[in-house]
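The complex is shown incomplete by one protein chain, all other protein chains being positioned as in the whole.
Lettered A, B and C in written order, each chain numbered from 1.
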Amino acid sequence: MQLPLWPEAASAVADDIDHLYIYLTLVSVVMSVLIFGTIFVFAIKYRRRSEDEVPKPIHGSWQLEVTWSVIPFLVMLTFFWWGAKIYFLNATPPPESMDVYAVGKQWMWKIQYPEGQREINELHVPIGRPVKITLASEDVIHSFFIPALRIKHDVVPGHYDTMWFNATKPGRYHLFCAEYCGTEHSGMVGWVTVMEPADYENWLAGGGSTGTMAQQGERLFEQLGCSTCHLLDRQGRCPTLRGVYGSRVQLADGKTVLADDAYIRESILNPNAKVVAGYKPNVMPSFQGQISEEGILQLVIYIKSLGIINAPGAPTAALTQQDGGKQ
Amino acid sequence: MADTHAVATGHSTDHSPHLRHHFDDMDQQFDSATFGMWVFLLTEIMFFGGMFGAYTVYRNMYPEAFASTSAYMNPLYGALNTAVLIVSSLSMALAVRAAHLGQQKALQICLLITMFFGICFLVIKGFEYHEHWVDMKVPLFGGHWNYSEAPQFAHQAQILFCFYFFMTGFHAVHMLVGLGIMTTIFMMARKGTFSPTYYTPVEVSGLYWHFVDIVWIFLFPLLYLIGHTRHLV
Amino acid sequence: MSTVLQDPQTTETPNYLNAEYGWKSWLLTTDHKRIALLYLISISVMFALGGVFAMLIRVELLTPEGDLVNSDTYNKLFTMHGVVMVFFFLVPSIPATLGNFLIPMMIGAKDLAFPRINLLSWYIYVAGALFAIAAIVMGGVDTGWTFYTPFSSTYSNTFVITAAVGVFISGFSSITTGLNFIVTIHKMRAPGMTWGRLPLFVWANYATSLIQVLGTPVVAITLALLALERGFHIGIFDPAIGGDPILFQHMFWFYSHPAVYIMILPGMGVISEVVPCFSRKGIFGYSFIAASSLGIAIVGFLVWGHHLFVTGMSMYAGLYFSLLSMLVAVPSAIKVFNWTATMYRGSISYATPMLYAFGFIGLFTIGGLTGLFLATLGVDVHLTDTYFVIAHFHYVMVGGMVVAYLGGLHFWWPKITGRMYPEGWGKFSALLVFVGFNVTFFPQFITGYLGQPRRYHAYAPEFQVLNVMSTAGASILALGYIIPLIYFIWSLRYGKPAGNNPWGATGLEWTTQSPPTTFNFDVTPIVTEEAYAYAKHEEAHVG
Partner (left out) sequence: MHSVTPVRTYVLIWVVLTIMTFVTYGVAQIDLGPFNIVIALAIAAFKMTLVIWFFMHVRTDSPLTKLFVFAGFFWMAILFVFTLGDYVSRAWMPGGKFW
């Protein structure tokens, strides 16, 4: 029978959060002891001893009131400050992060690596390297939760979310779905295997990969007939997709948008939403319903592989997915 | 309490048959009723506020899509209906005044005018709904919906139309309730229930009626005057 | 006159209970005290229902495998547990029962401002509850009490609309109660009952009413939009057509966070009455406690986004919601400190209501402090949607509000029924509740930090020991609830007559007879002293 009392910590952020958590606990214990202790002492010391005891009235004191409002508030500001710091750190993947893609679907996690490996409910990562996970949902809201890394992010259908971590300790850790998502919500669990870099390379090489994600995307590009229009090197009815990723695209309505993951995804699912300048709406069919979120991710990687224009801000392009439900 | 002593309840002079037992006098009763109505209107503000809030979020998200719907909103109808409601508000205000002054005939006439314009509003609204139906712009009821004129906005425009129907629909329901209340007040007025000392129900239902008017004052620019000058389709 | 215990009353004295007989005299009554009893009965039924669901949840969680019920059933269990407990028990609990009964008496009025609307609110409540029960009987709902889209609007195959309509309807009962209180407190106070003399229970309920009136309509429209979206198969929050599921969460929490203060402020009001009474001493910092109720009600409206920290809400929004969540803790802290200070140099006796008050202060403090953990951005990322959250809110809702409610029931039971409950049993079950509660929910802080997600039907085996503890505690807790249920009913017949003011408490409600007459006061009282003038009373009594 096991009785763990503290979760394993397998990343730098986990340590940060543990420290903050310990600090919070300490302050809480101190406050609780103070309050319970006082009540306890008062309850004993001032217990009613006779029927005709008449306590002196004490009306209050604004000095005391100010003290016990301001001091706790200042203490809470330290919680806020420290927590906010970690939160922002947690949200900003370093540019050199390796990419992993995860799609939540009632009730499983589909994981893909740019190198082509695909897994279900398993995630393999090396230690010492920042890993950025791009999250997408096929249906309802899920939440990608790895307790040992102290990270979690909701996976909201309709757009991409990202999270990142840098694992420090090899081991096998729980992967949970933390947002209630229907019948088998509690079965939407898996394992994260954190490995030494060498083991990771072995694992990558070993898995029955059917080509890199870009290659898989290329195959989809053929199968779905994208290539019938988007001939890669010829200007035709359609814009060429070479060098699109990461560039600023001029739209028909005069605006420009950054061609990030979310933009490519939208171009596939709802091509009419943002029409490229010089082209007509209603030419490209919508692929909504014909292609899974996984497939879309493969196409995105493929299009990305067709050349990234290193426009300023391009490496952080994925971050603009913060813009939420905008399709 | 040791120091508590007592006074006789109420003022013996104030024995209106309309004074309910738990109030001290008619003034307290009147004050409570109008204040109660205001508190109720607070809840109404928040009720419509929730819808306005959601609407604002989407409008801010999809300005072009929302603007594209202007082709199917006829601001003339909207303006006309605004004018109609304002007239009914005027006559409502006059009805309250008449009740306060004890002018029974004027009260009844004003109430009738109010109701008449209330009905006019609903009739006009009905014509509008009909036009939307013909235009295939009703995403409800299994989807009488087609937006092929501006396919790039079809999705988001559907959200707008849903809000359009919910907001005007809830407003219309409030109008119907208002008409029901007015009918009751009218019957009471005919029986001569009201007098300068007791016209609380008229006052209170007047507040309600004006509030429904105010909601429309906002619905009009928000739903009918979106990007009317831009032709995006 | 009030502190002089009167001769044990014979049941013949006319009072609101024996004024009229027959079911009509109850179902058509406009007497706030009778309506309070109607509410008391109906919310007790709902509490038992919610409690049964809770016990089933706990029994299921004895083993990690999820072998008692299947996962769909489990999902329905916690959903209906949450829906019933929140909307049909805790939100109406103290306001609709004790508040309804006491507020008019505490301010020296004969009734609430709108007695018929008060009755209507009970009928609305019953209608809402019937919808909820219908949803349960037809097969249940499995969305969680938060009804998140798009699961609720598109994917769930259960009776979401029925349940949403039930909550929608019950919302109006909450609104009408709040409206009635606001108008009553503004317009019906007895001569001399200034705002500075209002009992703190009235202040707390006033603040609660503001939230009910300003917040509830938003959840009503949100659930209406959800039901319409689901019913018409249209998209409002549907991401497939550009809708934003997060918007639903904003609108839901705009109400539901302030609603947690609906679920604590009245409890704080009860404690503010009980502590001075059993310390025989005026309350410390009256005006600060009164103002802090309003402070909580107002600032409480500015923090809802702390439920959305990991949804992809803007990080900047995260900042202001986190900061304001810290701010809302300050008025709560003020209350805790002032209650403690009230006991300083008091003359403290340990009657059952006071034991509950001790329990409240302790458990609420723990619950509140762990709320701060959750309001801390980085930490919430790990803790959200784990059992830590479950533990947090049971500490405030059960350890806080339910305990305060029980304390209040014991405190005013003599006034309501004219009978005393058995003190020994009272103390015993207060102890059971305290112990059972902690054994149930404290382990959940640990499993939460370990990472046990909430709403899990089956869980990782290493969490089992702590879960077994939880379940064991819940059984003790259940006993702690059932005992009072039994002795309260017993006392109706066999309890010893209470007299007008068994606790020697201040407050206008104690100047009336027990049980009070239909119109509370034969003559409208005039108030000439501040609230909780215990010293004065004691001297009068002793001297």
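Following the convention adopted for this analysis, a residue touches a chain if its C-beta (ideal position, glycine included) is under 8 Å from a C-beta of that chain, and two chains touch if they have at least 3 such contacts.
Please read these numbers as outputs of a predicted model, since none were measured by experiment.
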Per the touch definition above, residue among C:V126, C:A240 or C:L302 touching the missing chain: C:L302
Identified contact with the non-displayed chain, of B:T69, B:T82, B:Q152 or B:T168: B:T82
Of C:V86, C:L214 or C:L369, the one touching the omitted chain in the full complex: C:L214
Residue among C:A36, C:I133, C:M313 or C:A341 touching the omitted chain: C:M313
Hidden partner interface residues of chain B, rising order: 30-31, 34-35, 38-39, 41-42, 45-46, 49-50, 52-53, 56-57, 60-61, 75-76, 79, 82-83, 86-87, 89-90, 92-94, 97, 100-101, 206-207, 210-211, 213-214, 217-218, 220-222, 225-230
Positions on chain C where the hidden chain makes contact: 186, 214, 218, 246-247, 250-251, 254, 301-302, 304-305, 308, 312-317, 319-321
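Everything that follows uses one rule, which is that only the chains that are shown with their structure count from here on.
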Contact-richer chain pair (by C-beta pairs counted) among A-B and B-C: B-C
Distance-maximising chain from chain A - centres being C-alpha averages: B
Chain centre separation in whole Å, for chain C relative to chain A (CA means): 36
Distance from the mean Cα position of chain B to that of chain A, given in whole angstrom: 45
Approximate Å spacing (C-alpha centroids) for the pair chain B, chain C: 34
Residue list for chain C, restricted to those that touch at least two other chains: 240, 242-244, 247, 533
Where chain A touches two or more other chains at once, by residue number: 325-327
Chain C residues touching chain A - in the complex, by the definition given at the top: 66, 71-72, 74-75, 142-144, 148, 150-151, 154-156, 239-240, 242-247, 279-282, 284-288, 309-315, 318-319, 322-323, 326-327, 329-330, 333-334, 336-338, 340-341, 343-350, 358, 361-362, 365-366, 369-370, 372-373, 375-382, 384-386, 446, 449-451, 453-462, 464-466, 533-535, 538-539, 541-542
Touching residues (chain side chain C, partner chain B) in the complex: 1-3, 109-115, 175, 179-180, 182-184, 186-188, 191, 213-218, 220-222, 225, 228-229, 232-236, 240-244, 247, 251, 254, 506-508, 511, 519, 521-529, 533, 536-537, 540
Chain B - residues contacting chain A, complex: 61, 64, 151-155, 232
